[in-house]
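Missing here is one protein chain; the remaining ones are kept as they sit in the complex.
Right, subunit A next:
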Amino acid sequence: MKPPPFEYHAPGDLGAALRTLAEVRGKVLAGGQSLIPMLNMRLTAPEYLVDINRVASLGGIDVTEAGVRVGALARHSEVERAGAHPLLTRALKLVAHPVIRNRGTVVGSLVHADPAAELPAVLAVLGGSVRVARWEGHTQVVRDVPAADFFTGPMESAVQPGELAVSAFFPALGFRTGDAFEEVARRHGDYALAGVCAVVTLDEEAYVTAAKVACIGVGPVPVVVDVSEASGHCPVHELDWAEVGRLVQSAVEPEDDIHASAAYRRHLVGVLAERALWKAAREGAAIRGA
């Protein structure tokens, strides 16, 4: 249960971090709350580790009307406390335990891309993006990767060796929009067996104009399902949300593992989708003052 040896780099600014990464193509160490357990269990043995904890410019949370940009060193607990985005704040309370959240970073969670992690679902349902930088020649090259292209497989993201994710952008929720995150985990703070986050927007007559969910634990990456059409034909309080839940259920293909069977996960997704959509719709209606 001790990490294997590696060569350690601790660059002091962003330029140095990118040059080091370009040179050694090492693994990035952010909060270490996923990487260090994997090292301790010898599930990975990188030759080089590039610790970004001294790159002060990667910290910070930038809130604008358009949304929230979270720097690569912003810890879960900082972002949770800032309360800058209702869905992000809600999801963060479901990530591990408070002490883990003091070190773990939001961007690290996204890059780590665990299929049962909460934050990738939040980025996916909102249609956010991750800003990725690398050093090329004598300069820094930056690209923004939309959520739909960012999660490429279980524990795999679009970040390539030599690249650094510098921030993530979570678009703000619009008017008359509610959100919810429902999950079932064995123990509080564990990774979820299955979870659903929902964002629902209503019009003035309390009809749904847009409804979307992202499901976790039931596919290699967060499964986004747009149910706007299925939920737009009558006012929200008359809608059969269970039926919409079944629609979400039919869009996922969970697998068996030691934690739960595929059938149980499928069952959970139906129930959780119904619950999350209804909660989000009710919240959207309340915001509207209906």
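In this text, a contact is a pair of C-beta atoms (placed from the backbone, for glycine too) under 8 Å apart; a residue touches a chain by one contact, two chains touch by 3 or more; residues count from 1.
What we mean here is this: contacts and distances are computed from a predicted model.
Peer 1: Please identify the absent chain by the protein name in its UniProt record; candidates are "4Fe-4S ferredoxin", "Nitrite reductase large subunit NirB", "(2Fe-2S)-binding protein" or "Beta-ketoacyl-[acyl-carrier-protein] synthase III".
Peer 2: When "4Fe-4S ferredoxin", "Nitrite reductase large subunit NirB", "(2Fe-2S)-binding protein" or "Beta-ketoacyl-[acyl-carrier-protein] synthase III" are compared with UniProt, the left-out chain turns out to be "(2Fe-2S)-binding protein".
Peer 1: Tell me which of A:18, A:49, A:147 or A:251 is the one touching the absent chain.
Peer 2: Of all options in A:18, A:49, A:147 or A:251, contact with the hidden chain holds for A:49.
Peer 1: Among the options A:7, A:23 or A:136, which residue touches the chain absent from this view?
Peer 2: A:7
Peer 1: Hey, which of A:32, A:60 or A:127 is the one touching the hidden chain?
Peer 2: The one listed residue touching the chain not shown is A:32.
Peer 1: Where does subunit A touch the missing chain, residue by residue?
Peer 2: Given the touch definition above, subunit A has residues 1-8, 10, 29, 32-33, 36-37, 39-41, 49, 51, 53, 77, 96-100, 102-103, 188-189 touching the missing chain.
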